[in-house]
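Removed from the display is one protein chain of the complex; every other protein chain stays in position.
Entry: chain A
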(Lines give C-alpha, C1' and ligand atoms only; values in the text may rest on other atoms or scores of the structure.)
Protein backbone atom coordinates (compact mmCIF):
# COMPACT_ATOMS: atom_id res chain seq x y z
CA UNK A 1 0.00 0.00 0.00
CA UNK A 2 1.08 3.51 -0.83
CA UNK A 3 1.95 5.57 2.22
CA UNK A 4 -0.54 8.22 1.17
CA UNK A 5 -3.23 5.60 0.88
CA UNK A 6 -2.35 4.23 4.28
CA UNK A 7 -2.65 7.70 5.66
CA UNK A 8 -6.06 8.15 4.16
CA UNK A 9 -7.19 4.75 5.36
CA UNK A 10 -6.07 5.80 8.79
CA UNK A 11 -8.66 8.53 8.57
CA UNK A 12 -11.28 5.85 8.69
CA UNK A 13 -10.05 4.17 11.86
CA UNK A 14 -11.17 4.82 15.42
CA UNK A 15 -14.16 6.85 14.42
CA UNK A 16 -17.78 6.10 15.00
CA UNK A 17 -19.49 5.55 11.66
CA UNK A 18 -23.22 5.51 11.10
CA UNK A 19 -24.19 2.96 8.50
CA UNK A 20 -26.53 3.49 5.57
CA UNK A 21 -27.61 1.25 2.74
CA UNK A 22 -27.62 2.98 -0.64
CA UNK A 23 -29.31 1.77 -3.81
CA UNK A 24 -27.20 1.89 -6.99
CA UNK A 25 -26.29 5.40 -8.11
CA UNK A 26 -27.62 6.30 -11.53
CA UNK A 27 -25.39 8.31 -13.82
CA UNK A 28 -22.48 8.53 -11.42
CA UNK A 29 -18.99 8.71 -12.85
CA UNK A 30 -15.56 8.67 -11.23
CA UNK A 31 -14.39 11.19 -13.78
CA UNK A 32 -16.48 14.02 -12.37
CA UNK A 33 -15.59 14.00 -8.71
CA UNK A 34 -14.39 17.61 -8.87
CA UNK A 35 -17.66 18.74 -10.40
CA UNK A 36 -19.58 16.86 -7.76
CA UNK A 37 -17.60 18.63 -5.07
CA UNK A 38 -18.39 21.98 -6.66
CA UNK A 39 -22.10 21.24 -6.93
CA UNK A 40 -22.33 19.71 -3.49
CA UNK A 41 -20.64 22.71 -1.96
CA UNK A 42 -23.15 24.99 -3.68
CA UNK A 43 -25.96 22.78 -2.40
CA UNK A 44 -24.63 22.98 1.14
CA UNK A 45 -24.25 26.74 0.89
CA UNK A 46 -27.80 27.04 -0.43
CA UNK A 47 -29.15 24.79 2.28
CA UNK A 48 -27.34 26.76 4.96
CA UNK A 49 -29.06 29.94 3.87
CA UNK A 50 -32.40 28.81 2.66
CA UNK A 51 -33.98 31.10 0.15
CA UNK A 52 -30.74 32.62 -1.07
CA UNK A 53 -29.60 31.38 -4.43
CA UNK A 54 -25.99 30.44 -4.94
CA UNK A 55 -24.03 30.40 -8.14
CA UNK A 56 -22.40 27.06 -8.75
CA UNK A 57 -18.67 26.97 -8.94
CA UNK A 58 -17.95 30.35 -7.46
CA UNK A 59 -15.66 30.21 -4.49
CA UNK A 60 -17.89 31.59 -1.82
CA UNK A 61 -16.73 33.16 1.31
CA UNK A 62 -18.44 30.34 3.08
CA UNK A 63 -16.89 28.37 5.84
CA UNK A 64 -17.52 24.90 4.33
CA UNK A 65 -15.25 23.33 1.75
CA UNK A 66 -16.15 20.10 0.06
CA UNK A 67 -13.71 17.51 -1.23
CA UNK A 68 -14.78 14.40 -3.09
CA UNK A 69 -12.08 11.85 -3.76
CA UNK A 70 -11.68 8.22 -4.55
CA UNK A 71 -10.21 5.58 -2.25
CA UNK A 72 -9.16 2.91 -4.76
CA UNK A 73 -7.47 0.79 -2.11
CA UNK A 74 -10.75 -0.06 -0.44
CA UNK A 75 -11.78 -2.92 -2.65
CA UNK A 76 -12.41 -6.57 -2.18
CA UNK A 77 -12.07 -7.59 -5.78
CA UNK A 78 -10.81 -5.85 -8.85
CA UNK A 79 -14.18 -5.20 -10.33
CA UNK A 80 -15.52 -3.58 -7.19
CA UNK A 81 -16.21 0.10 -7.60
CA UNK A 82 -13.56 2.26 -5.92
CA UNK A 83 -14.75 3.76 -2.66
CA UNK A 84 -15.69 7.46 -2.70
CA UNK A 85 -14.79 9.74 0.17
CA UNK A 86 -16.65 12.98 0.82
CA UNK A 87 -15.11 15.42 3.28
CA UNK A 88 -16.47 18.68 4.57
CA UNK A 89 -14.02 20.99 6.25
CA UNK A 90 -14.45 24.39 7.73
CA UNK A 91 -12.25 27.31 8.48
CA UNK A 92 -12.72 28.52 11.99
CA UNK A 93 -13.86 32.14 11.85
CA UNK A 94 -11.32 33.28 14.41
CA UNK A 95 -8.17 32.03 12.74
CA UNK A 96 -6.53 33.75 9.76
CA UNK A 97 -7.67 33.08 6.23
CA UNK A 98 -5.16 30.61 5.01
CA UNK A 99 -5.00 28.50 8.10
CA UNK A 100 -5.53 24.74 7.97
CA UNK A 101 -9.14 23.77 7.54
CA UNK A 102 -10.75 21.59 10.12
CA UNK A 103 -12.52 18.40 9.06
CA UNK A 104 -16.08 18.64 10.33
CA UNK A 105 -17.83 15.82 8.57
CA UNK A 106 -16.86 12.88 6.46
CA UNK A 107 -18.70 10.15 4.71
CA UNK A 108 -17.74 7.42 2.31
CA UNK A 109 -19.37 5.04 -0.05
CA UNK A 110 -17.89 1.63 -0.59
CA UNK A 111 -18.48 -1.76 -2.07
CA UNK A 112 -16.27 -4.62 -0.96
CA UNK A 113 -17.01 -7.85 -2.83
CA UNK A 114 -20.46 -6.68 -3.77
CA UNK A 115 -20.76 -8.79 -6.92
CA UNK A 116 -24.22 -9.97 -5.93
CA UNK A 117 -25.53 -6.55 -6.61
CA UNK A 118 -23.17 -5.12 -9.21
CA UNK A 119 -23.36 -7.98 -11.68
CA UNK A 120 -27.14 -7.53 -11.92
CA UNK A 121 -27.31 -3.86 -12.78
CA UNK A 122 -26.77 -2.17 -16.15
CA UNK A 123 -23.77 -0.02 -16.91
CA UNK A 124 -25.23 3.36 -16.08
CA UNK A 125 -25.60 2.33 -12.44
CA UNK A 126 -22.77 2.41 -9.94
CA UNK A 127 -22.97 0.04 -7.01
CA UNK A 128 -21.75 1.56 -3.78
CA UNK A 129 -24.26 -0.02 -1.43
CA UNK A 130 -22.62 0.91 1.85
CA UNK A 131 -22.39 4.47 3.08
CA UNK A 132 -20.70 5.44 6.33
CA UNK A 133 -20.98 8.86 7.90
CA UNK A 134 -19.23 10.57 10.75
CA UNK A 135 -20.21 14.03 11.91
CA UNK A 136 -23.32 16.09 12.44
CA UNK A 137 -26.53 14.46 11.24
CA UNK A 138 -27.52 17.72 9.56
CA UNK A 139 -24.60 17.40 7.15
CA UNK A 140 -25.38 13.75 6.55
CA UNK A 141 -28.85 14.78 5.60
CA UNK A 142 -27.72 17.52 3.21
CA UNK A 143 -25.11 15.37 1.54
CA UNK A 144 -27.41 12.35 1.43
CA UNK A 145 -30.26 14.37 -0.02
CA UNK A 146 -27.97 15.79 -2.65
CA UNK A 147 -26.81 12.33 -3.67
CA UNK A 148 -30.38 11.07 -3.68
CA UNK A 149 -31.46 13.89 -5.90
CA UNK A 150 -28.49 13.85 -8.22
CA UNK A 151 -28.09 10.11 -8.71
CA UNK A 152 -31.65 8.95 -8.08
CA UNK A 153 -30.69 6.67 -5.24
CA UNK A 154 -32.11 6.00 -1.78
CA UNK A 155 -30.36 6.10 1.57
CA UNK A 156 -31.64 4.02 4.47
CA UNK A 157 -30.25 3.57 7.93
CA UNK A 158 -28.73 0.14 8.22
CA UNK A 159 -29.47 -1.56 11.51
CA UNK A 160 -27.56 -4.69 12.50
CA UNK A 161 -29.66 -7.59 13.75
CA UNK A 162 -28.55 -9.59 16.82
CA UNK A 163 -27.97 -12.55 14.51
CA UNK A 164 -25.51 -10.55 12.43
CA UNK A 165 -23.89 -9.20 15.58
CA UNK A 166 -23.23 -12.75 16.74
CA UNK A 167 -21.64 -13.46 13.38
CA UNK A 168 -19.41 -10.45 13.85
CA UNK A 169 -18.49 -11.65 17.31
CA UNK A 170 -17.46 -15.02 15.93
CA UNK A 171 -15.66 -13.72 12.87
CA UNK A 172 -13.70 -11.07 14.69
CA UNK A 173 -12.79 -13.46 17.45
CA UNK A 174 -11.31 -15.72 14.82
CA UNK A 175 -8.81 -13.07 13.70
CA UNK A 176 -5.28 -13.22 15.02
CA UNK A 177 -4.41 -10.26 17.20
CA UNK A 178 -1.67 -9.18 19.61
CA UNK A 179 -1.67 -10.55 23.08
CA UNK A 180 -2.04 -7.07 24.41
CA UNK A 181 -5.27 -6.62 22.53
CA UNK A 182 -8.27 -5.42 24.43
CA UNK A 183 -10.91 -7.85 25.60
CA UNK A 184 -13.87 -8.97 23.53
CA UNK A 185 -16.97 -7.39 24.94
CA UNK A 186 -20.57 -8.31 24.27
CA UNK A 187 -23.37 -6.10 25.53
CA UNK A 188 -26.83 -7.55 26.06
CA UNK A 189 -29.98 -5.63 26.72
CA UNK A 190 -32.72 -7.13 28.88
CA UNK A 191 -36.09 -6.63 27.28
CA UNK A 192 -39.37 -5.85 28.98
CA UNK A 193 -38.03 -3.73 31.82
CA UNK A 194 -39.09 -0.22 32.72
CA UNK A 195 -35.51 0.81 33.36
CA UNK A 196 -33.06 -0.21 30.66
CA UNK A 197 -30.72 -2.88 31.90
CA UNK A 198 -27.59 -3.75 29.96
CA UNK A 199 -25.35 -6.67 30.73
CA UNK A 200 -21.76 -6.42 29.64
CA UNK A 201 -19.91 -9.66 29.08
CA UNK A 202 -16.16 -9.32 28.58
CA UNK A 203 -13.84 -12.18 27.65
CA UNK A 204 -10.08 -12.16 27.18
CA UNK A 205 -9.57 -12.23 23.47
CA UNK A 206 -7.21 -15.23 23.79
CA UNK A 207 -9.85 -17.21 25.66
CA UNK A 208 -12.47 -16.30 23.14
CA UNK A 209 -10.16 -17.33 20.32
CA UNK A 210 -9.43 -20.64 22.00
CA UNK A 211 -13.15 -21.30 22.33
CA UNK A 212 -13.75 -20.42 18.72
CA UNK A 213 -10.89 -22.61 17.50
CA UNK A 214 -12.46 -25.53 19.31
CA UNK A 215 -15.80 -24.83 17.64
CA UNK A 216 -14.66 -24.19 14.09
CA UNK A 217 -14.38 -27.28 11.92
CA UNK A 218 -12.79 -26.04 8.70
CA UNK A 219 -10.48 -23.06 8.98
CA UNK A 220 -11.42 -20.19 6.70
CA UNK A 221 -15.07 -21.20 6.66
CA UNK A 222 -17.79 -20.25 9.09
CA UNK A 223 -21.24 -21.77 9.31
CA UNK A 224 -24.33 -20.61 11.13
CA UNK A 225 -24.21 -23.73 13.21
CA UNK A 226 -20.70 -22.93 14.43
CA UNK A 227 -21.71 -19.41 15.31
CA UNK A 228 -24.66 -20.76 17.29
CA UNK A 229 -22.47 -23.23 19.14
CA UNK A 230 -19.94 -20.52 19.93
CA UNK A 231 -22.58 -18.22 21.36
CA UNK A 232 -24.27 -21.06 23.25
CA UNK A 233 -20.97 -21.91 24.92
CA UNK A 234 -20.57 -18.32 26.01
CA UNK A 235 -24.16 -18.29 27.28
CA UNK A 236 -23.85 -21.47 29.30
CA UNK A 237 -20.61 -20.26 30.82
CA UNK A 238 -22.35 -17.08 31.87
CA UNK A 239 -25.32 -19.01 33.20
CA UNK A 240 -23.09 -21.20 35.32
CA UNK A 241 -21.74 -18.14 37.09
CA UNK A 242 -24.65 -15.73 37.20
CA UNK A 243 -27.73 -17.88 36.60
CA UNK A 244 -28.84 -15.57 33.83
CA UNK A 245 -29.96 -16.89 30.46
CA UNK A 246 -28.38 -14.52 27.98
CA UNK A 247 -30.26 -16.29 25.20
CA UNK A 248 -33.38 -14.55 26.50
CA UNK A 249 -31.80 -11.12 26.09
CA UNK A 250 -30.91 -9.14 23.02
CA UNK A 251 -27.34 -8.77 21.82
CA UNK A 252 -26.91 -5.06 21.16
CA UNK A 253 -23.19 -4.48 20.86
CA UNK A 254 -20.05 -6.35 20.00
CA UNK A 255 -16.61 -4.89 20.46
CA UNK A 256 -13.35 -6.61 19.75
CA UNK A 257 -9.82 -5.57 18.93
CA UNK A 258 -10.80 -5.66 15.23
CA UNK A 259 -13.86 -3.48 15.28
CA UNK A 260 -16.97 -2.73 17.25
CA UNK A 261 -20.56 -2.65 16.10
CA UNK A 262 -23.85 -1.60 17.65
CA UNK A 263 -27.29 -2.84 16.63
CA UNK A 264 -28.34 0.77 15.95
CA UNK A 265 -26.13 0.65 12.91
CA UNK A 266 -22.87 2.18 14.03
CA UNK A 267 -19.41 0.71 13.68
CA UNK A 268 -15.87 1.57 14.60
CA UNK A 269 -12.88 0.13 12.80
CA UNK A 270 -9.80 -0.45 14.87
CA UNK A 271 -7.34 -2.27 12.65
CA UNK A 272 -6.53 -1.28 9.11
CA UNK A 273 -5.54 -4.81 8.01
CA UNK A 274 -9.02 -6.08 8.83
CA UNK A 275 -10.82 -3.12 7.39
CA UNK A 276 -11.81 -4.76 4.11
CA UNK A 277 -12.88 -7.92 5.88
CA UNK A 278 -15.32 -6.02 8.08
CA UNK A 279 -16.51 -3.96 5.13
CA UNK A 280 -17.20 -7.10 3.16
CA UNK A 281 -19.68 -8.26 5.79
CA UNK A 282 -21.26 -4.81 6.03
CA UNK A 283 -21.55 -4.61 2.23
CA UNK A 284 -23.35 -7.92 2.30
CA UNK A 285 -25.78 -6.59 4.92
CA UNK A 286 -26.40 -3.45 2.91
CA UNK A 287 -27.08 -5.46 -0.25
CA UNK A 288 -29.53 -7.71 1.53
CA UNK A 289 -31.46 -4.62 2.57
CA UNK A 290 -31.57 -3.31 -0.97
CA UNK A 291 -32.61 -6.46 -2.75
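Observations
Here is the rule we use: contacts are C-beta pairs under 8 Å (C-beta built on N, C-alpha and C of every residue); 3 or more make two chains touch, one makes a residue touch a chain; residues count from 1.
Going forward, contacts and distances are computed from a predicted model.
Of the names listed as "Mitochondrial import inner membrane translocase subunit", "CENPI protein", "Ammonium transporter" or "U6 snRNA-associated Sm-like protein LSm1", the one that matches the UniProt record for the absent chain is "CENPI protein". From the options A:16, A:141 or A:161, the residue with contact to the chain not on display is A:141.
The hidden chain makes contact, of the residues A:42, A:130 or A:246, with A:42.
One chain of the complex is left out; on chain A, the residues touching it are 23-24, 26-27, 29, 31-32, 35, 39, 42-43, 45-47, 49-56, 121-122, 124-125, 137-138, 141, 144-145, 148-150, 152-156, 289-290.
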